[in-house]
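Entry: chain A
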Amino acid sequence: MENFEPVIVAFCCHYCAYTAADMAGSQRLPYPANVKIIRVPCSGKVDALHIVKAFEKGADGVYVAGCLEGDCHFKNGNERAARRIDFVKKYLEEIGIESERLEMTTMSAGMGHRFAEVATQMTEKIRALGPSPVKAAQAA
Partner candidate 1 sequence: MKTESKLEKVLKAGHLAVTGECGPPRGAKPEEVIAKSKHLEGIVDAINVTDNQTAMVRMSSLAASVLIKQQGLNPLLQVTSRDRNRLAMQADIIGAYSLGIDNMLCLSGDHTKFGDHPSAMNVHDIDSIQMIQMVKDMRDKGIFQGGAELKGAPKMFIGAAANPFADPFELRVMRLEKKIEAGADFIQTQCIFNVDKFATWMEGVCKRGLHKRCYILAGVTPIKSLGAAKYMANRVPGMDVPKEIVERMASVPKEKQAEEGVTICVETIEKLKQIEGVAGFHIMAIEWEEIVKEICERAGLLPRPQV
Partner candidate 2 sequence: MITAERKPLEELIEYIKPYKRILLLGCNECVTVCAAGGRKEVGLLASGLQMAMLKNGKNIEIQQHTLERQCDPEYVEELVQMIDGADAVMSMACGCGVQQVAMRYKDKPVFPAVNTKFMGASERQGVWAERCQGCGNCLLGATGGICPIARCAKQLMNGPCGGSVTGHCEISEDVDCAWQLIWDRLKALGQTERYLEIMPAKDWRPAGGSGPRKIIREDLAE
């Protein structure tokens, strides 16, 4: 457990967070390698099933990164994503997974710093929480 390296899945919107990740790279901003990025056309595309499956397949934390409020390229995909995240958080609690392991965040394409910051914060938070209870039970 001391050497626990969390697996974090980040669903990143193509128009903002994914580009911000690129920006972070070209600016040589370090961020934890724990974060596995999945590019999506819009944060609103991320389905509850994608999130739950990520946990089932071994993720310790998941976050969805969409555009800033009012900036969605598809009008309100980011708002829908936020509501869906709230819904899945409740479901995770029912399953017995701490809902803090799932977050919604927003940023713009130019925010390389913010991308690195969010990735770092999420990794630290999940590291502190430890492995997902599902994974922990399997390992035991």
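Selection criteria: all candidates are chains of the complex that A comes from, given by their letters.
What we mean here is this: a contact is a pair of C-beta atoms (placed from the backbone, for glycine too) under 8 Å apart; a residue touches a chain by one contact, two chains touch by 3 or more; residues count from 1.
Not measured: the values here are computed from a predicted model.
Only one of 1 or 2 makes contact with chain A in this complex, and that is candidate 2. By the touch criterion given at the top, residues 47-49, 52-53, 55-56, 91, 94-97, 133-134, 137-138, 140 of chain A touch candidate 2 in their complex.
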